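Excluded from the complex is one protein chain; the other protein chains are retained at their positions.
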Amino acid sequence: MRDAVEPVQRQRTRFVAAIAPILAPLRDPFAATGVTIYIVFVLIAIFALSLVSHDPLEILFNDDGRLVAGEGPSRQHLLGTTTLGRDIFSQLVIGTRAALYVGLTAAVVVALIGTVVGLVSGYFGGWPDAVLMRLADVALGIPFLPFVILMAGFRGPRTSNIILGIALLLWPNTARVIRAQVLSVRERAFVEAARVTGASTWRILFVHVAPNILPLSFLYGSIAVGWAILTEASIAFLGFGPSNQVSWGSMLQDAYASQALSRGDYHWFVPPGLCIVLVVVAGFFVSRGYETILFPKLKD
Amino acid sequence: MLSLLSRFLQMLFVLWVVATILFFLFRLMPGDPTVAYIDTNFNEEQVRQLKKSFGLDQPLHVQYVLYLGNLAVGEFGNSFHQKQPVLKILLSVLPNTIILTLSSLIIAYAFGSLAGAWLAWRRGTWIEGVMIPLVLTLRAAPEFWLGMVLLSIFGFQLGWFPSGGANSAGALYTSEWQRITSADFLRHLVLPAATLALYLQGLPLLLMRSNMLDVMSEDFITMARMKGLSTRAIVLRHAARNALLPVATAFALGFGASIGGNVVIETVFSWPGLGRLLVSAVAASDYPIAQGAFFIISVVLVVMNFVADLLYSALDPRVSHARRG
Partner (left out) sequence: MSILALNGLRIDYATAIGTVSAVDRGTFVVPRSEIVGLVGESGCGKTTLARAITGVMARNAHVIDGEIIFDGRDLVAATPAERRDVLWRQIAFVPQSAMNALDPVYRVSTQIREVLIDRGRYRRANVPARIDALFRMVGLDPGRQHDYPHQFSGGMRQRVSIALALALNPKLLIADEPVTALDVIVQRQVLDTLRDLQKRLAISILLVTHDISVVAYVCNRVVVMYAGQVVEQGPVAEVLEQPFHPYTMGLTNAFPDLARARDQLVPIPGSPPDLRNPPPGCRFAPRCPFAIDRCRAEDPQLIDVGNGHQASCWRSDAVVEMRSKAKEAATWSPSSL
């Protein structure tokens, strides 16, 4: 870059340079597909209230006062009704919110903890590194799903407890990879140069080192979205989810407990599962896009 | 040898920390752990006796030392509801969980590594274009949902397999061995094991494929071709042998992780295993069982992480044999 560049413009180019590695992987067809799926589900979640035909928890009755229970798909009820007379399609639409909320929140928290721990551990080394890495060992020695079950079962069936359980155990993988990356980045010339010119440690860490590991954070974040959604669904299926909230996992639990399997009510328990598959696979596809950029040898 | 010892000590350290976390998780639970146990008709003296029998009248640090000592000898106390020693209950369901996990892992890894090697061989073809998204999709599917779909089709609609449990009601066996080798048990095992295998095969498949692609471009594979070795010898003896190293490690790690991850599959298929026990204990606030089941699952996980390390160094001579110059 020439010296004559205006400061504002320079700042903008720096911003572009910083986000370029985050956007670049989206040229990969897999990643583009994943992002498209995400966008569709986000739109569904935002406009959920205008998309639903009924209140997902309302127990519906016919004009003649009979319960609208266990009906197959029809014009009024696109995916039929549950044995308690609730509209399945509306539950499916509203369930998008719970899935995305848990998935994205947990992913952000996991990526954030993992990135900060990885940065600190890799950059400072010494005792902070030793302590943090032993913590990571411990977190990896705790069985994931059983731990989240304990959190939700004993601390109360709240979404926040599920997210907390996920966050407490899922950060070490991210942290380890980022730590390794930081170790190699800190030896590079531009970091060395910044150090020699007397830049402060935090400035070096966040201005010079962090941008180089951001794509990795995104990679692990996009994987964590899927894990978190799967975990939330499992917990809800096991009956430890919030009881007043409709999620795809709780729909599946409802279907399972109401003998939908033995009656072959596929319209009830197939759609929520497919939605989970789509959102999770979108995360996998996006992460594949990052992998092909970050580790080109995997490409062919 | 030294690194082995330090890995072993690290394993013990992790187990100790997990046990400690478990202690505080259960002791600092809202309410007293005996609440669920106490009959409303108990008088004050009975409550005091009960607390004493759980050691809850002692100060916290004394409880902690007692607790660690008990864990070390497998003394997990008595179940609140079943009024039996927790260890006995755990041991009675452990074989079911181990058999389910092992059989599905073996199917998944045998199929996954073969299919992965084959996909590497056919890279760039339409087969790859179809298989990779398919495998990723299977990996993205919640295992309990896969189980529900398979159960509904093959269990209820077609009636090929029983709909749950590990043995038909009323069946009697003279020994545990006779039970788990009975045709009835195996028929019950098919659906849950197939579901788990279907879910687990993605990891070895993708791992094997990318390893094979890496290895096939190594110089020693080119050299093997120059030696005029048969394709069979090149692919199996050299490429697959090298590519299998990380897969073997993943198998050990997978075993540790699956023991705890089976929770949902065991629930779907009413499989009387460790995971289902944990879920029902948490739901019924049966703390001793929940604590014992969680601890056993942790032990298996941590030990298998350690085994994975050992396995890696045993299988890779670059780790196990020192350079001699």
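Worth pointing out:
All chains are identified by letter, namely A and B, in their written order; residue positions are counted from 1 within each chain.
By definition in this document, a contact is a pair of C-beta atoms (placed from the backbone, for glycine too) under 8 Å apart; a residue touches a chain by one contact, two chains touch by 3 or more.
Small disclaimer: the values here were computed from a predicted structure and weren't measured.
Of the chains displayed, those contacted by the omitted chain across the entire assembly are B. Interface note: of B:L114, B:I132, B:V190 or B:L229, the residue touching the hidden chain in the full complex is B:L229.
Check B:S79, B:N242 or B:S298 against the missing chain and you find that the one touching it is B:N242.
Checked against the hidden chain, the listed residues B:E75, B:D214 or B:D316 yield one contact partner: B:D316. On the side of chain B, touch with the chain left out of the figure occurs at residues 218-220, 222-230, 233, 237-238, 241-242, 245, 315-318, 321-325.
Rule of thumb we're sticking to: only the chains that are shown with their structure count from here on.
Separating the centre of chain A from that of chain B, both taken as means of CA atoms, is a distance of 24 Å. Listed in rising order, the residues of chain B touching chain A in the complex are 10, 13-15, 17-18, 21, 25-26, 29-30, 123-124, 133, 136-137, 139-142, 144-146, 148-149, 151-152, 155-157, 163, 210, 213-214, 257, 259-261, 263-264, 267-268, 275, 278-279, 282-283, 290, 293-294, 297-298, 301-302, 305.
Per the touch definition, chain A reaches chain B in the complex via residues 134, 137-138, 140-147, 149-150, 153-155, 226, 230, 233-234, 237-240, 249, 252, 255-256, 260-264, 266, 269-270, 272-273, 276-278, 280-281, 283-285, 288, 297-298, 300.
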